[in-house]
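Removed: one protein chain of the complex. Kept in place: all other protein chains.
All chains are identified by letter, namely A and B, in their written order; residue positions are counted from 1 within each chain.
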Amino acid sequence: MGGRGVRVRILGVAVTFLLIAGSAAAKETVYVAFLGPLTGGVSANGIGGRNSADLAVRLRNADPNARYRYELISYDTECKPSTGVQVATRAAADRRVVAAVAHYCSVVALATVHVYHRFGLPIVVWGAVHPDITYGNDYREIHRINGTMINQNEVASKFMRSLGYETWAILYDTTDYGKGHKKYFTKYLQENGGKVLASFGVTPDQQDFTAELTEIKALDPQVVYFGGLTPLGVRIRAQMERIGLTSQFEGTSGIMSDAYIEALGPLAEGTLAFREGAPVDKLPGGRFFVEKYREQGYKEPPEAYGPFAFAAMNLVLDIIERVGPDREKVRDALNAVKDYDTIVGPVTFDANGQNVVPLITKYVVQDGRWTVWEDSAYARGERRLRRLGE
Amino acid sequence: MMDATVRTGRPPRLPVLAHGIAATVLVGLYVTLFLEAESQSAVLGLLAVGAAAAVVAARSGVGTRVIEVLEHHPVAMGLLAAVLVLMETWLFAERHFVLLMITTYLLYVTVGLGLTIQFGYAGTLNFAGASFYGVGSYTAAVLTAVPGFPPLLAIPAGGLVAAVCGSLLVAPVLRTRGHYAAVVSIAFALLFKTFLEVNEVLGGPQGLLVGSLSVAGYDFAAPLRPWPGTEWSFYVHHVLAALLLALFAYAVARRIEHSWLGLAMDAVRMDEIAAACFGVGIERTKVVAFVWGNMLIGMAGALYATMVGFIAPNNFTFADSLIFLSILLLGGLGSRPGLLVAAAVVVFLPEKLQLIQEYRFLLFSALVLVMLMFRPEGLVPRPPRGYPGGGGGP
Partner (left out) sequence: MVDAALLAQHAVNALMLGIMYALVAVGFTLFFGVLDVIKFSHGDVLTVGAFTGLTVWLALVAVDLATPWLAVALLVLVPALATALLGALIGRFVVLPLKGAPPLNVLLATLMCGTILREAIRLFYPGGANPKPFPALLPTTAYQLGNLNLRLDSVLLFLTGVAIVVALHLVINRTRLGLAIRAVAQDAEIARVMGIDHVRTVLITFAIGSALAAVAGIMHGLYYNEINFSMGLLLGVIGFSSAVVGGLGNVYGAILGGFLFAFLQTLGAMAMPFASAYRDVFAFAVVIAIMAVRPTGLIAERGVERA
C-alpha cells in the first residue's frame, strides 16, 4: 500500500507540473459513464439517478478550478441483465471512459461486475442493494456507496415486530434481488419471533396476481411483505384491494419511488418501506443538492436514490481530479477512500469496496409523500396501520 | 462464360475464380473502411457507396457471377472468406468492440444457416430460434461449471442438447401443419423463457455466469500476446472460433442443398402431397432438417454464451427469434449468399449508425414488411436449382 501511495504522490506531482506547463491550453476532456434503467418499469429511478449524476458533472464543469472538462455518457440497462451486460461491455470496452457510476438494479449489477473486472473499469454502485455485488467477489474495481439489503431487512423485521405484528405472507420476484430480500427478511423475522405463513415467487413481468393473493387471503396474514421493485409493487397493492385482502402492505427500498405513489394514488397511503442512509433533506449537503437540482431545471424528480448517484459521481470526479484520468489509479484511489464526506453521509470503503453505512431510515406513505416514520402521523398515533393489534 | 458453364458443366477455373478474388478484396476494403468510420456522415457516405455498388453489381450481372463462384469453388471461396475475416481481425486486434461485432456477425450467420435448413429448405417455420440458441447457451453455462469437463466440448454439446430439445418438439410439429406448427413453436418459445425465469436451478431471471473456453489450460478470456509488447483483445479467440463454426455451418448447409436430401426438402416445402407421391419420406426429411438446424443454432448459442460470460432469459426472447427470421427474409429465403449480406445489415448497421440504434426493431420490421410486400424473394434471391450438364443453367 505504501509503495502505491508514494507512486500516486509522485505521479500527482508530475501531473501538476505538466498541468502548470499546459495551463494556457484548453482543458482536457475526460469521459465518465453512468449506467441505469432509463426505460422500462423502474425508469423513473434510473432517470432520477442520471440527472443527479449529470448535476455533479455540470457543477464540476462550472468550477473554474477543475483540472479537466468532463463529459458524461449515459447507458440504458433497461433493468435487464442481458441488456446490462451489453451496455456494460460497450462502456468498459470504450477506452475513453475512465470510471462509471453504475446500477440501480441488483440483477444488472450482479451480472455486470465480471465485465468491469475483465476490462478493468472502476465503478461505484449508486443504488443496487444485493450484498453479493460487493461481497460475492473480490474484484477491486467494484465499489458501492449505498448499503446492502441485509441491514435493511434486519431493521425492517425488528421494527415491524416492535409494532406488534405477528404473521406475514411474503411475495418476492424470482430474481436474485427478490430472493435476497425474501431470504434476509425471513431470517431476521424468525430471529425476532415473527411467523411467515407462506412465500410466493412471482416473475418480474407478471401482470396478474389474483391467484396468489387469493391463496394468501385464505391464510389471512397481518402483513403482506413484497421483495421487489416498483412496477410489481404497484400491481400487487392494487390487486390486494380488488380481491379484498386487508393486510398491511410492507415493501423494501425497491418500491421507494414517487412513481409508486403516483400510480396508486390514495391506495399508496400507509405503505411501509426502508432505505439505507440518512434522510437526505435533513442533511445540509442534501439541501444543497435539492436546491441545485431544482436550479438546473430537470423535468423529472431525483427520486429516492438520486442523492446516492450524485454523491457517487462527485466522489469519482474528486478522485479523477486528484490522480488523473487513468483507470488503474482511479481504482486504487477508490479502494483507499476513508471518511470521505458526501451528501448521504461519510463514505468508507471496506476491503470489498462496500461503504460501511449502518444507518437505515424507515418510511411510510402519508398524504402522497414518503414520510420518515418518526415524523409521521402514524408514529404519533394519529393514524393507524392496517390490521395492527389483531 | 455463362454459356460455357451450361455447356460443359464444369466452369473454366481461373477467370471465374478471379471474380471471386476481386470481390473478396473489394468487400474487405469496404468492410475495413466501414468498421473504421467513426463520424456519422462517413458511415452514411459509405452506406450510399455500398448501396450503389450493390445496384451496379446486380444490374451488370457481376453479382450473379460472384454468387456462381461462391457455389462452384466452395473450398477456395471459403479460404478467401476466412482470410478476409482474419485480415479484419488482425487490423482491429486491439479494438474490443469491433471484434465483438465481427463475432456476433459470424454467430448470426451460423444461426441463419440453421434456420435456412429448417425454413428455407424444408419449409418448417421455427419461431423459437432464439430459444434453441438459448438451449445451447444454457448447456454451455452448465457444462463449463462442471470441474474437469473440457470446455471446448461445451460447443458441440450445446448443439446436441438443442437438437434433442428440438426432437421433443418434433412430434407436435410434424403432426400439425402450417399455422398450427407455427403456434407450437411460438408456444415453445414462450414456455422456454418463462421456464427459465421461474426455475431456480438455472439461475432464474437473474441469469447464469458462463465459464470461458480454454484448450489445454490456454484461456480464451485472457488477452492474446502474439509477441512481447503487443496485447490483443481476448475477442480475437472468439472471432477465430466463430469463424470455424460459421464455415462448418456453411459447408453443412451447402452439402445438404446439393444432396438428394436437399432435393427432398425442396419437394416437401413446395408440395407435401406431391413429394409423398414420389416416394419422399416427408416426416424423415422434416426431422432431419429440424434436427440439423437446431444443432447449428445450439452450437452458435454455446459459443455466444462462453464469449459474453453471462446469460439471462432476456437474451432469448420472441423478439430475438423474429430478428433471426428477419435475416432470412431480408437475404432471400434459402439463399446462403443473401444470408451473408442480410446478417451484415442486421448486425453492423445499428451499431455503426447511432442515429437508428434506438429504432432498429422498428426499422427492421418495416424493412422486412416492405420486402415481403414488394420483393418476397429477398435481396439476393436463391437461384433456381441447376443441374450440371442437365441444361437449365444455375
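The rule is short, and it goes like this: a residue touches a chain if its C-beta (ideal position, glycine included) is under 8 Å from a C-beta of that chain, and two chains touch if they have at least 3 such contacts.
Predicted model only: the values in this text are computed from it and were never measured.
The chain that is not displayed touches the following shown chains in the complete assembly: A, B. Considering B:187, B:244 or B:349, the position touching the chain not shown turns out to be B:187 (whole complex). Among A:163, A:196, A:238 or A:290, only A:238 touches the chain that is left out of the view. Remark: the omitted chain is touched by one listed residue; of A:74, A:89, A:112 or A:206 this is A:206. Taking the whole complex into account, chain B touches the unshown chain at residues 125, 169, 171-172, 175-180, 182-184, 186-188, 190-191, 194-195, 197-198, 318-319, 322, 325-326, 329, 358-359, 361-362, 365-366, 368-369, 372-373, 376. If you put the missing chain back, the residues of chain A touching it would be 39-41, 43-44, 174, 198, 200-203, 206-208, 210-212, 214-215, 217-218, 231, 234-235, 238-239, 241-244, 262-263.
Assume only the chains that are shown with their structure count from here on.
Taken together, the chain A residues at the contact with chain B in this complex read 80-83, 85, 89-90, 93-94, 107, 110-112, 114-115, 118-119, 173-177, 179, 201, 203-204. Those residues of chain B whose C-beta lies close enough to touch chain A in the complex are 96-97, 100, 194, 197-198, 200, 204-207, 209, 221, 234, 308-315.
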